[in-house]
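Excluded from the complex is one protein chain; the other protein chains are retained at their positions.
A, B and C are the chain letters, set down in written order, and residue numbers restart from 1 in every chain.
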Amino acid sequence: MAVRVGVIGAGLMGSTHVRLLSDRVAGAEVVAVSDALPGQAERVAAECGVPVIHAAGEELIRDPEVDAVVIASPATTHAAFVRACLDAGKPVLCEKPLAETAEACRELVEAEVAAGRRLVQVGFMRRYDPGFADLKLRLDDGVVGPAVLVRCVHRNAQVAPGYSSEMLITESVVHEIDIVRWLLGEELARVTVHAPRPTSLAAEGVRDPQLVVLETESGVLVDVEISVNVRYGYDIRCEVVGETGTLALAPPVTVEVRRDGRHEVAVPGFYRDRFAAAYVEELRSWVGTVADGRPGGPSAWDGYAAAAVCEAGVASLHGGETVDVVLRPRPDLYAPGELIGQR
Amino acid sequence: MAVRVGVIGAGLMGSTHVRLLSDRVAGAEVVAVSDALPGQAERVAAECGVPVIHAAGEELIRDPEVDAVVIASPATTHAAFVRACLDAGKPVLCEKPLAETAEACRELVEAEVAAGRRLVQVGFMRRYDPGFADLKLRLDDGVVGPAVLVRCVHRNAQVAPGYSSEMLITESVVHEIDIVRWLLGEELARVTVHAPRPTSLAAEGVRDPQLVVLETESGVLVDVEISVNVRYGYDIRCEVVGETGTLALAPPVTVEVRRDGRHEVAVPGFYRDRFAAAYVEELRSWVGTVADGRPGGPSAWDGYAAAAVCEAGVASLHGGETVDVVLRPRPDLYAPGELIGQR
Amino acid sequence: MAVRVGVIGAGLMGSTHVRLLSDRVAGAEVVAVSDALPGQAERVAAECGVPVIHAAGEELIRDPEVDAVVIASPATTHAAFVRACLDAGKPVLCEKPLAETAEACRELVEAEVAAGRRLVQVGFMRRYDPGFADLKLRLDDGVVGPAVLVRCVHRNAQVAPGYSSEMLITESVVHEIDIVRWLLGEELARVTVHAPRPTSLAAEGVRDPQLVVLETESGVLVDVEISVNVRYGYDIRCEVVGETGTLALAPPVTVEVRRDGRHEVAVPGFYRDRFAAAYVEELRSWVGTVADGRPGGPSAWDGYAAAAVCEAGVASLHGGETVDVVLRPRPDLYAPGELIGQR
Partner (left out) sequence: MAVRVGVIGAGLMGSTHVRLLSDRVAGAEVVAVSDALPGQAERVAAECGVPVIHAAGEELIRDPEVDAVVIASPATTHAAFVRACLDAGKPVLCEKPLAETAEACRELVEAEVAAGRRLVQVGFMRRYDPGFADLKLRLDDGVVGPAVLVRCVHRNAQVAPGYSSEMLITESVVHEIDIVRWLLGEELARVTVHAPRPTSLAAEGVRDPQLVVLETESGVLVDVEISVNVRYGYDIRCEVVGETGTLALAPPVTVEVRRDGRHEVAVPGFYRDRFAAAYVEELRSWVGTVADGRPGGPSAWDGYAAAAVCEAGVASLHGGETVDVVLRPRPDLYAPGELIGQR
């Protein structure tokens, strides 16, 4: 009766998914795993009791024992694996990005539309964070009136070597792009990137921080501060300024400490600590949609729209001007107001 | 492979446990349910797909398809069901209280000691709250030095009719009694109850609020304010004052709202909202201990010790004096420093 | 036109008063200062431009150029100086305590009653703290209904050598005794002191911390945790639990810092930092009452009542039992609801 899941990719993200599916998600069973690197899949399978190892992702997708697929392999492989799942008619949860370009995302959207039913969910896990979920609930309840501004802060203590100026947008701000589209229920139409003098802690040549200013179709202004070398911790903030009040994400805190002349709470160090509950909820919700056959969660369209905004953002970063976002019309398959999240 | 659980009692608490075990606990399967009231068990079984309904708890305990038992029936039935589980050699999670008197608890302790292995866990779910768990972690890490005081606040918005002066101690403060024993790793030795003029919102004759002052064997002072008609919400606080600093539980908050001239966060209305995560963790942890055969969590001894402190507290409430807690020596089966909680 | 003030005592407290009166209080002029220690008065006078130095406090009180007197000399001298001010018909602001015993306070109350008008203000400066003042305002406005409990915390980072177990009550808790009488507008009737195992940081033989449980005439329960070696800072809290909500003092904070994995605010180190604004307001308010001839602020009666509660508290500390507070009837000169504070 349990949903039988196959996981492609057994690196950090993939192995975490295997573990969470095994230990924290009722109604799911990981039945197969695969990884391009020899030994990786074996290790995870041994640790979590996964019975089958496939040499290749395509093989795992074809395995008749696999009901649904999680893609956590490198980004370059996402588009092909998603397409194979569509071809096989199997539900798939694909880590972001859906594909490497907006154009490639668009092709997957078309393929899903051609298939005639929703099979793809994209790994924008923040929608499953209790804070963001409550924020949306209250916004939709009209607690502060219609949104006028959305003020976002996204700060990382540090990033891996090779994290480029463009990745601040495509890897980091992409989360705010998705969450804001979801919170407001409308598309983003314009982007301006301000990139001042970098912090001395940024790698040579990297434009860190950036202030990304977005505007929605209806004219709501959104700004995202992205800073990826702040050292003090991982700090995510979001305040929706409505016409009569504001809603702000509260940082999750468990214990307050007083010592040495200060009253302090901990700031999480990594996104995994900050969003640990969201990763579990994402998997739990996705397994639920697979089990009852009613898809929800971030769609292929959401993956496409986020990619299009990122591309406009990168163009603005390079050119210094405001850049319009170009989006195809939304197919009927992707209803704007569909219920997602809290199942 | 999953742990097959039988749940005795299908009222509010029992049906919640059935639902959480089914939806939120990987590795568990509810295979049987029973309730003394006709129809109750049937409703829950239908809703959650539980295959078997037993007419009586004793029958459920004897069912060979049942690996482990949850007791969520009325308090008067706990002792007999726990003893039946001990007789059957089955792990049992019993909602508090373990039994109706300290003496009856002690007899269960002796029965478990005679059985020679730990089978009983008592439903003190606060130990599984992320806040209390982090607080203990940091206290044990020595972040603020050894504890000198523990300051607790326990406030309910309101209580059901019939909630008596004694129940403020036996039903409410009992949670602090357990959590403080667990945080400090030692027994409580003395109790004084201060019961001033009641709030006008208390039921006729009920001593609400009370200030319960406890002292541990080593001399740490603990006080618990218990107020059960504060109207504004359910408010639980705990601050451990160490020699060089303090650790305080942070209230769980997801969204901050600014409107109408104020900056506000919600206070939960009920204990189930406040401790929702703890109930899930409690079950998850208990199922884990059953699966791997290594018991943990609040023991029968913890149930006995809490009952003994409550009895001393009620005596102080009636007599107005400080009352000593009388405890038998702790059997070796219940190691003082055993690992519990975060599995 | 300015009020001409003479200050008796030029130690830490007295010299601070001279400085504040000179620099921060419009409408006041310090015209004379005296101190028993040679050189002290001279130093302060030179620094702040005080024209006259008197060899003795009595002489300063008699000086016709002095309109009003501040007493900041050692506690043993207070009663005699206050009486001399009453004899001279001069308004006086006397640092706490008014006198060394409740009985000596009572004699001053009688002397003032005999004189027929209010001349004495006692230095309970907390009533002038913006936090306590707002708290009283809202309590009186009925924002949370009538008070049921008052929960106070009074923690010092450390104390001077020689600070005895009794001084925790007479020097520290005395502030809560006054503030609670003022907040609630009624007298304290009973005291119980719980003195557990002391912190290892307390001086040999000193009972630190203590939990002082008070009850008002109408039955409101008040508790004060007094800890004088907490190391981490000076921490003052007060929460009034009303029938439908609570009011709590907010710690004064100016800047929030995020660094090194934490989000922190400073805890003040000393009472002078915490109550700096209150000391200024106290002097400003007192000078205003002197200028317009309408006395206000903590009265001789307040000094007497606080002393009586302290004596009961010390008796409870020594005897371990609840002790009643014995108070003479309040003379009409001291109206219960008189306006004080924020002029």
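In the analysis below, contacts are C-beta pairs under 8 Å (C-beta built on N, C-alpha and C of every residue); 3 or more make two chains touch, one makes a residue touch a chain.
Just so it is clear, the model here is predicted, and its values are computed rather than measured.
Colleague: Which of A:209, A:251, A:268 or A:295 sits in contact with the chain that's absent?
Modeller: The one listed residue touching the chain not shown is A:209.
Colleague: For the chain not shown, which residue from A:121, A:156 or A:227 touches it across the whole complex?
Modeller: Checking the options A:121, A:156 or A:227, the one contacting the hidden chain is A:227.
Colleague: Can you work out which residue in A:141, A:204, A:243 or A:332 touches the chain that's missing from view?
Modeller: A:243
Colleague: If you put the missing chain back, which residues of subunit B would it touch?
Modeller: These residues of subunit B touch the chain that is not shown: 231-233, 235, 251, 258-267, 269.
Colleague: In the full complex, which bits of subunit C touch the chain not displayed? Write them out.
Modeller: Residues 22-28, 130-131, 133-135, 138, 143-144, 244-250, 252-260, 265, 284 of subunit C touch the chain that is not shown.
Colleague: Using the document's contact rule, name the residues of subunit A that touch the chain not shown here.
Modeller: 146, 148-149, 151, 153, 155, 192, 194, 196-197, 199-201, 209, 211, 213, 215, 218-221, 223, 225, 227, 229-232, 241, 243-246
We take it that only the chains that are shown with their structure count from here on.
Colleague: At the interface of subunit B with subunit C, does the proportion of residue numbers present on both copies reach over half, so same, or stay under half, so different?
Modeller: Mostly same residues: over half of the interface numbers shared.
Colleague: Please compute the angle of the rotation superposing subunit A on subunit C (C-alpha atoms), rounded to a multiple of 5 degrees.
Modeller: 180
Colleague: Between subunit A and subunit B, what's the gap in Å when you average each chain's C-alpha atoms?
Modeller: Computed value for the inter-centroid distance: 38 Å.
Colleague: Suppose each chain is reduced to the average of its Cα coordinates; what separation in Å results between subunit A and subunit C?
Modeller: Centre separation, subunit A to subunit C: 58 Å.
Colleague: If you average the Cα atoms of subunit B and of subunit C to get two centres, how far apart are those centres in Å?
Modeller: 44
Colleague: Identify all positions of subunit B at which a residue touches two or more other chains, and write them in rising order.
Modeller: Only 244-246 qualify.
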